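Apart from one protein chain that is not included, each protein chain of the complex appears where it belongs.
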Amino acid sequence: MFTKYIFFFLSTVALYSAIMVLLSRKPIHSVLYLTLTFFAIAGHYILLNAQFLAVVHVIVYAGAIMVLFLFTVMLLNLNKEEVSPKPVWIKIVAIIAGCLLMIVLIGIFRGYDIAIEKDPALTQIGLVKNLGQVLYKQYLLPFELASILFLTAMVGAVLLGKKEQI
Amino acid sequence: MSTIISLSVLGVLILAEGLLGKKAWHLPTILIGLLVSLALTLSGWNLNLHYYNEMMIVDNSSVAFSSILIFTTFLIFMFAGHYYRGVQRPLDDIYAILIFALVGSVMMTSFGNLIMLFLGIETLSIALYVLAGSHKEAITSNEATLKYFLMGSFLSGFLLFGIALLYGASGSLNMDEISAYTVREAAHLSPMFKAGLFLLIIGLAFKIAIVPFHFWAPDVYEGTPTLLTAFMATVVKVASIVALFRLFSHCFPAIRETWETTLWILAVLTILVGNLTGLYQPNLKRMLAYSSISHSGYMMLAVLAFSARSADALLLYAAAYSVATVTAFGILILVRGAKGNDLFTSFEGLGRKNPVEAVCLTIALLSLTGIPPLAGFMAKYYLFATALEKGYLWLVILAVLGSAISVGYYFKPIISMYLKEGEGIKLEAGFAYKTHIVFLTVLTILLGLLPAFLINLL
Partner (left out) sequence: MTSNIYDNFVASLTQSIHEWLYHVMPPTWALISEMTIIGLVFLLFYALVGLFLVYAERKVCAFMQNRVGPNRVGPYGIFQTIADFIKLLMKELITIKNSDKLLFNIAPFIVIIASFMAIAAIPFAKGLHAIDFDIGILYVIAVSSLGVVGILLAGWSSNNKYSLIGAMRSGAQIISYELSVGMSLLTIIILAGTMQFSEIVQGQEYGWFLFKGHIPAFIAFVVFLIASTAETNRGPFDLAEAESELTAGFHTEYSGIKFAFFFLAEYMNMFIVASIGATVFLGGWMPFMVHGWDGFNTVMNYIPPSIWYILKTGFIIWLMMWFKWTFPRLRIDQLLTLEWKYLLPINLFNILLMAFIVLMGWHF
């Protein structure tokens, strides 16, 4: 009962700030709205009793990635509006395509009858102990192989960041 | 599994060598390491092993395709010494990233779970985003990496969303369980599953560069350093197609009518648009980009007409396409090195000055066109035959039409080389380089003459 209102509140915040990311004129405001969106989503995770996911979401997105975005936007001083105007027909086509995708997705979720009617607050899978069990047993291989992905990304970042010429 | 482990160790080893400053050891280590992992891969033949809760399933098709990928990488690395010969800085990072990209592609050929598919695609993609921009001072390289990265990460979102929707509908990420779900629910498939399926197709189509998701490909291919373009055009392309093939032949055969039309249209569009646009390209590199697009269209036929024989046909096709494309890129590297560009005019007079290279390029291009008795012809023949068996008459007719169109651009460099008079400078290819190119050409001819090596394997 209480959680229902929180859900609607968080959803409103998430949607509003996601829209404002696109609409706000200054890039730095967009970044902040994006942070707000992430917070609202973290709140949704907590409602689903996935505390670990929520906290990691805050650490990774709001804590690390958004700070990096802020850094970039501030150092590049992007606050001037110098976005090149797009032709009108591209905008119209983009709107039509986006709306079509939205209609399809809304249609899916409207037509979908929930198979398991369960109180999400009662599931324990989001707690760190259970998550660890799943991650290190069932999904051990992808978890380990993700390290190759990160190593690649790290080496790549150094490669692109270094001043040396090839 | 041993493939992935050995390749990962190889990548880390290269990085360690770089740390020690042993520049000269890189290429020998890589070549030996690739051969070792090729041997390890082949040792899994007929064992049909399942690893870690079905995360990886190493069946014969995955062994065969992984071997082709590793072998192609080996062939490409044979050019690396020449390509990077003037470079002072250590190249351990570029080589290691290439190896890690290969790990990603091996994951894509042997996944048993959609998580592994996604992880493989991401490992491959992130490695490629970096490699595309590894020529830092060239503005075209910067353009290539940004274009590829922005679009690729956006389309990864589609892929992931598709996987999430499939999970939401079927309740599992495991391929067998998804397949069981489609068999069970084939009559009344939930719309969520369908939407997930199509988002997945979009995501994969982007990675393969299927029309209409191909617009990044020519620009990215053109901007990327040529050696790495060869990797993109062969290993990445084959790995993505194989992933698509594996996914559809394992998971969704029961709901064929849902996706058949879509893939049919995509295949036809890819073949026609790829070949027609290829006619208007000013240089060989962009032409090869469009050639790779149209070839992914042909390979889609195997996905559409999947059967035991179509896997065989795909294997032969992948091998023939990879070998011929690597040969073409090998010559392209030489011409770009000598002339600084690869416009078709740069090839004028090549036939007289460098007969060996000219003949090799000609044979590679003829094989890509599908002229008998070369490998490309046999591959196309088997592929079209399997498609005909399944009753895709119009598709095959359009594909043959596409091949006919492709003659128009594959013959452009050949005409330049032999029929046009030009000053034609000498290409500076060492003995080893020449031998390697000749070896590749012999391979193309052999695959055409004796396709039975590959055609009855799977």
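All chains are identified by letter, namely A and B, in their written order; residue positions are counted from 1 within each chain.
Definition applied: a contact is a pair of C-beta atoms (placed from the backbone, for glycine too) under 8 Å apart; a residue touches a chain by one contact, two chains touch by 3 or more.
As the structure is a computational prediction, the values presented were derived from the model and not from experiment.
Novice: Using the touch definition from the header, name the shown chains in contact with the chain that isn't displayed.
Specialist: A
Novice: Could you tell me which of A:10, A:40, A:66 or A:151 touches the chain that is not displayed?
Specialist: Reading the full complex, the residue touching the unseen chain is A:66.
Novice: Which residue, A:26, A:91, A:137 or A:162, contacts the hidden chain when the whole complex is considered?
Specialist: A:26
Novice: Where the complex has a chain not shown, which of A:11, A:51 or A:138 is the residue touching it?
Specialist: With A:11, A:51 or A:138 as choices, the missing chain is touched by A:51.
Novice: For the chain that got dropped from the picture, name the residues of chain A it touches.
Specialist: Within chain A, the residues that touch the unshown chain are 2, 26, 28-29, 32, 35, 51-52, 55-56, 58-59, 62-64, 66-68, 70-71, 74-75, 127-129.
By our rule, only the chains that are shown with their structure count from here on.
Novice: For chain A and chain B, what's the span in angstrom between their mean Cα positions?
Specialist: So the centre of chain A lies 31 Å away from the centre of chain B.
Novice: Contact residues on chain B for chain A in the complex?
Specialist: 4, 8, 11-12, 15, 51-53, 55-56, 87, 89, 93-94, 96-97, 100-101, 103-104, 107, 113, 115-116, 119, 122-123, 126-127, 129-130, 133-137, 145, 165, 168-169, 171, 190-192, 195
Novice: Using the touch rule from the top, collect the residues of chain A that touch chain B in their complex.
Specialist: For chain A paired with chain B, touching residues are 104-105, 107-109, 111-112, 115, 137-142, 145-146, 148-149, 151-153, 155-160, 164-166.
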